[in-house]
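After the structure tokens below, expect a handful of questions from me.
One protein chain is absent from this view; the other protein chains keep their places.
And now, subunit A:
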Amino acid sequence: MPQVYPVNVTIALEEANGGNPEQEQGAHLMQMPQPDPRVIARREAIAARLRQVVPGAVIDDPAETRAYECDALSAYRCPPLAVVLPATTEEVAAVLRICHDMGVPVVPRGAGTSLAGGSMPTADAVVVGLSRMSAVLETSLEDRFIRVQAGRTNLSVSGAVDASGFFYAPDPSSQLACAIGGNIGMNSGGAHCLKYGVTTNNLLGVTVVLMDGSVIELGGPMGEAPGLDLLGVVCGSEGQLGIVTEATLRILPKPAGARPVLVAFDASETAGACVAAIIRAGVLPVAIEFMDRPCIRATEEFAHAGYPDCEALLIIEVEGTPPEIDEQLRLIGDIAARFSPIEFRESKSEDESRRIWLGRKSAFGAMGQINDYMCLDGTIPVSALPEVLAGIARLSAKFGLDVANVFHAGDGNMHPLILYNANQPGDLERCEALGAEILKLCVQVGGCLTGEHGVGVEKRELMTTQFTDIDLEAQMRVKDVFDPHWLLNAAKVFPLAVSAPRREGIRNAA
């Protein structure tokens, strides 16, 4: 399925700074811990030891480490101490053992597509990149799984079983580029998780290298192993507990077919109420996507999908054989009719289906054509949709920045896009402040800060709006067990002040 990447919010920002942004450029916005000078002073010795175990796969020339200075949250960047690109689990283990022994922080990296800064380095860190680990290790159709190295891209997992009539369900927008290891780190979602769930629901097992270099297998044929569900807590731990090097993934038989409908409304609230009614009626489409007027207008100008002129539209997709699809769409049509839609457009052909999806899939690209934007990722209870849309409109007016809404309505995962001008001094700061207010609103109505992108560095400091000190302490204790010296991706997820005693205590003891 073709996908569109979110356009980088900072391309314009970079140009505004003469194309040579310094690390300090984002420092007033995003604080990172001071790098450990004792580690930096040993750069050559560290690189030399790494070269002994992965010859030809260590990068420490500053001209080349620049390529790893950021991920898709490219407003924030910092070249790492060195980059290692191992090819096997054994090499990852050897690398981590050395870093552990020498007290060197490590930042794992899949394909670098994190929107939250999950693989952003620090100057004293060794980046362990999975890009050379892309092999399929085993496929078993009868057991319905595929085992791959964790650097393999999401889409090429489905690609490996497509001819056999199977697919891997989680489909994040970046699926052409993003790595399975990163998907596991962030517990990535996608447009179709209303029916198929997110990464954690489709992950049966992993091979993990712990920071001390030990290699463990978690999960099993049904995703369960004796004892605690360590697989469940490793998934979504943002590379802070270990480096996943191999993954066993559930594959599903492809449905006989799929067909979308487009339903247009004259008010966002009506569209929201229609979503609730469809779910309430017991029909469970594979996807329900929502777009509001600013988003529809921008995508029309960009992609010419032929969307109607309306306040809000839904794209609803159902699956099955043609008569099964007809049966579901008849029900959905009956429900939608109660909300007096402006239009109910049912696809009659492959080409019409493609056109219905075209605008939605072009949405991020289209917004990027007309503006710089920041993409949020809060999730809300579906019932709170009208309240949150009204709240976003109010905040948008207050901050003087437009917000376009495009999101997975069926599961409440919102992606408000805040439009701003990176060349305008103060706009990025205002945009981030508005983003924080919108995310706080999501938490207030019973939702959360991030539905599928992860916390990373981006939402780290907002964690205290959702969690108490005790809640965060409970999570950090898990890291204490897996990575007692807090060397692995340690400046992420937890507010810096909250994690400082652990990060610094360990430093000083070293």
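Assume a contact is a pair of C-beta atoms (placed from the backbone, for glycine too) under 8 Å apart; a residue touches a chain by one contact, two chains touch by 3 or more; residues count from 1.
Methods note: contacts and distances are computed from a predicted model.
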item	value
Complex member absent from the view - protein name from UniProt, among "NADH-quinone oxidoreductase subunit N", "Cytochrome C oxidase subunit IV family protein", "Glycerol-3-phosphate ABC transporter permease" or "FAD-binding protein"	"FAD-binding protein"
Option from A:V233, A:A267, A:I342 or A:A393 whose C-beta touches the chain left out	A:V233
Per the touch definition above, residue among A:A45, A:A135, A:A256 or A:A337 touching the missing chain	A:A256
Touching the absent chain when the full complex is considered, from A:P37, A:G446 or A:P501	A:G446
Option touching the unshown chain, where A:P55, A:P323 or A:P425 are the choices	A:P323
Sites on subunit A contacted by the missing partner chain, in the whole complex	140-144, 165-166, 186-187, 189, 193-194, 197-198, 200-201, 210, 214, 216-218, 220-233, 235-237, 253-256, 276-277, 279-284, 320-321, 323-324, 327-328, 331, 379-383, 408, 411-413, 446-455, 459, 463, 466-468, 470-475, 477-482, 493
